[in-house]
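Quick notes on the structure that follows.
All protein chains but one are shown at their positions in the complex.
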Amino acid sequence: MNETTNQEKKTFWEKLLSIDRRIIFLFIAVAISVPLFFKTSLDMPVSPVVQEVYNAIEKLEAGSKVLVSFDYDPGSMPELQPMAESFFRHCFRNNLKVIIMGLWPQGPLQANIALDQVFKDEDIKAKNLQYGIDYVNLGFTAGNEVVIDRMGHDFRESYPADSRGTPLSEIPLMRGVRNYDNIDLILNLSAGYPGTMEWVQYAVDVFHVKLAAGNTAVQAPSMYPYIQTGQLAGVLGGMKGGAEYEIALKRPAKAVSYMFSQAIAHGVICLFIIIGNIAFFSLRKKKTS
Amino acid sequence: MRREVPLILTAIVGITMIIAHFIPPLNILKNLFEDWFFIIAAFAIYLGILNLILVNGDKIYKKQKGWLFGAVVILGFLVITIIGIFFSGGKSFQDPGTPFYYIYMNLYYPLSATMFALLAFFVASASYRAFRARNVEATMLLLAAFILMLGRVPIGEWISAWLPEGYRLGDAADWIMDFPMTAGQKAIMIGIALGVVSSALRVILGLERAYSAGE
Amino acid sequence: MGKTKMVRQSHHHVGKLENSFFISFVLVSLLLSLCLFALRSTLAEEVPTAQGETAIQKDSVPPVPPTNVTAKDIPNDKGGAITVSWERSADDGGGAKNVTGYEILRSTKRDGGYEHIGNSPPGATSFSDNATKDKVLYFYKIRALSSTGTSESEPSAPAFSKRQWFNFSRLSLFILSLIIGSAIFYFIEKAKSGKGVFIRKIAGLEAVDDAVGRATEMGRKIIFIPGIMDMDSMQTIAGVTILGRVAKLVAEYEAKLEVPVCRSLVMVTCREVVKEAYLNAGRPDAYNDDMVYYLTDDQFAYAAALDGLFLRDRPAAVFLQGQFYAESLILAETANSVGAIQIAGTAMPTQLPFFVAACDYTLIGEELFAASAYLSKDPKLLGSLKGQDVGKFIFLLAIFIGAILLTLNSVLGLNLPDLRELFKGI
Partner (left out) sequence: MSSEVIGIWIGAILTLGIFSFLYKDNPFYKFSEALFVGISAGYWFVVTFWQYFVPKFWDNLSLAYSELLTKGRVDYHWIYLVGGFFGVLMLLRLVPKIGWLSRWSLAFIVGTTAGLQFTRYLESNGILQVKGTIMPLDLTYPKPFIAHTGFIITDILGTIWCNLLNILYTYSHWVLVVGTFCGLIYFFFSKEHKGVFGGAARVGVWFLMITFGALFGYTVMSRMSLLIGRMDYLFGIWLGLY
């Protein structure tokens, strides 16, 4: 990969091409950190795949049941936590019933952290939401996609009790819920396996339930084929997706404020790519002449 | 025995799993086999752990270079294991408030998240090196990456704000994601499907059996 | 990326016979698909429906009862379940008599003996009864509940659940599995008879020899990483079989191999594979279990340890073959910074770009699964690659014909068949 292996004195362009990568690292660190000190809010348009997720929730009638699966761990918090909060805000604002679960061991904990944040909002606090009636946390069950499959027959096959150990039959919210037939929408926050792909393959393809998702930016593109085939309603991709959702919801929060750092860092990388290409072409010109 | 049993077992189990997909009453086997897999893996982890301890223990015993770090590995392992198995309330070991959770949040999580965050730097250095317009293919790679990188953040909106709606960088990025990217990805996915089918068959037919032959 | 330079893997050119085989396969597949298509409608089940009479609207207290209660067997299952559906009560969704939920009642007689078997929330229109005895006739009633009283619907027409011995919604998948499977099988068998197969050159795999050779010359290690997933992933299995081929080369060259893994089962498997490879290369004494060792099950801790290993041991070649997630670039960039030749391969579309950007050679998706066959040069295994191509050909044909038919429909307003219907149940 080394462009210059000859021992002759390197020209400026040659030096630039084989620049020590630690210099690039330094630029990135600065580009990310400095904007954090300026709390700036940016406006941006909402892309269609995000709008579709918003619409999927917005279309539900009050009292509809939404299953939210938390399939990530703290490693993806910066991207997915803002989405989780926005999902909860949206659901509670529209008086939807929320059933929380997780295919990742730490998932349901992330849900609790997000709930704590959301309950600080005045309008949601005013609703005086009650555990077991307005929302419930089923917790984690091991088994990955097998859990999804079994829930298609009966939730109780995977979750005999909620995360607090209360049998599902004793939870008012769960009484009318047997399987996906009784769920109006599944929201999935996913950072890998098991995640949205498994929900598509095992819940949507088999039991024909509606699904919308929030993904890390890495994962989101692999969901586009599923959106195109209608297996998935829409997807929020990474921090940008989260920020757009916050804007669609008219409730800017964390994701929107982080976007400034994001934008500067992208700019820096693009500049580096441009400089790299200028150096590459000036060298090539010199060689041919 | 040594050679035949594994081959026959693989073939029978593999074919059963394929057939079970089409015969509803056999579905129960799928769940059962997956549970067995988890049980086997739960047993096998002792082999891995034993190996880890032996390798690092050997380092300490022989006072090899960096033996102190070997001690850190073993100590870290023992502390969290003993706490997790015996002192964190059994099955609810991950609940907030347990000592296991404390170690998780304050040691494991920062280490894991920081390792993950290193990617931000590596993405920058890799793109600087790889994205040069050497030929047609490399140029396409570069252009697609460039448009996506700018189109996904507000900078893209600012520098293309003078263009009419539907023609800005963000829109171009969306179009790339929706059509050429989806097309390329579909091709890869369909290829993978056939690759999996073919290697699964090779395994089931016993043509690819390095894992179970020998002696 | 693979250059399209070709190598002839064997002396025989397989000619016309193969082409006719291709064509006959396609014809058979189309024929079978059409048969199944025709068959499907006759196989479809009669759905017994009961036209419940609309309840007489009274000004009395209870809510309007639900209507149109129907019950039917859930198709293509192992039996023991019936779906009940109904139309909501007119009072569902507001008003003084607002429905607060539904109770599902079941009996084996139309006129009485109904038992309460479950609840549904307001707004619901269906319920699956997962506790039926097969081949027993059941009648269902839905009772609407409200704070002011309850009302029952007319009973449904009888329904019974039955065990289905074949899932007809997956028939097209079944036929396709058979066709592709037998194509692969056919070409494997054919290769056994000595007829060779053309396989195009895959640049990443041509480089394996060089990489191992270079490591031998430099006297440095070769590190092989079979992904981060367990043995329940086909990609790990593919990676491990590639390890077998690479290990044999390593043994022949007398180079040094190290395989750090992150799953215990993978460790056990890799040990078997490497041991076997050394045995086949005639150097069983050079093998020792320490070449394959376990680090940790954790994705990033594994990456951290490998990064340290790369910097301290400066391997000459690094193989990354298997299922990778975010750690792909952490590994590839660090290995690149110490100047190792990197040959990567994965079927994770999201990680391929990083390998393409940071590694010298990358096996893309299907190439990963083809690699062990390619490296083995075993005609039987190469035959299976040819079989895969039949699958690709069928898919290409389906896309081509399907798109043309639909285009003709939309441009000329024709009513030609929609090929997507073939895969309806999936």
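Observations, loosely collected:
For reference, chains read A, B and C in written order, and residue numbers begin at 1 within each chain.
Everything that follows uses one rule, which is that a contact is a pair of C-beta atoms (placed from the backbone, for glycine too) under 8 Å apart; a residue touches a chain by one contact, two chains touch by 3 or more.
This one's a predicted model, so the numbers in the text were calculated from it and none came from an experiment.
Just so you know, the chain we are not showing touches A, B, C across the whole complex.
Touch with the hidden chain on the side of subunit C covers residues 1, 4, 6, 170, 172-173, 176-177, 180, 197-200, 231-234, 237, 265, 268-269, 272, 295-298, 300-301, 304-305, 307-308, 311-312, 349-350, 352-354, 356-357, 364-367, 370, 385-386, 388-389, 391-392, 395-396, 398-400, 402-403, 406-407, 409-411, 418-420, 423, 426. For subunit A, the residues in touch with the chain missing from this view are 22, 25, 28-29, 32-33, 36-37, 39, 75-79, 105, 140, 142, 197, 200-201, 205, 216-218, 220-221, 225, 228-229, 231, 237-240, 258, 261-262, 265-266, 269.
What we mean here is this: only the chains that are shown with their structure count from here on.
In this assembly, C is the chain whose CA centroid lies farthest from the centroid of subunit A.
Touching of two or more other chains is recorded for residues 300, 326, 349 of subunit C. The multi-chain contact residues of subunit B, meaning those touching 2 or more other chains, are 112, 116, 123, 125, 127, 129, 131, 185, 189.
Of all the residues in subunit B, the ones that touch subunit C in their complex are 18, 21-25, 27-28, 37, 40-41, 44-49, 51-52, 55, 111-112, 115-116, 118-119, 122-123, 125-127, 129-131, 137, 141, 185, 188-192, 194-203, 205, 207-208, 210-214. Residue ranges of subunit A in contact with subunit C, taken from their complex: 1-2, 21, 61, 63-65, 75, 153-154, 175-179, 181-182, 192-193, 205, 218-219, 221-222. Here subunit C touches subunit A in the complex through residues 81, 83, 93, 101, 118-124, 126-128, 130, 300, 325-326, 336-337, 339, 349-350, 360, 426, going by the rule given at the top.
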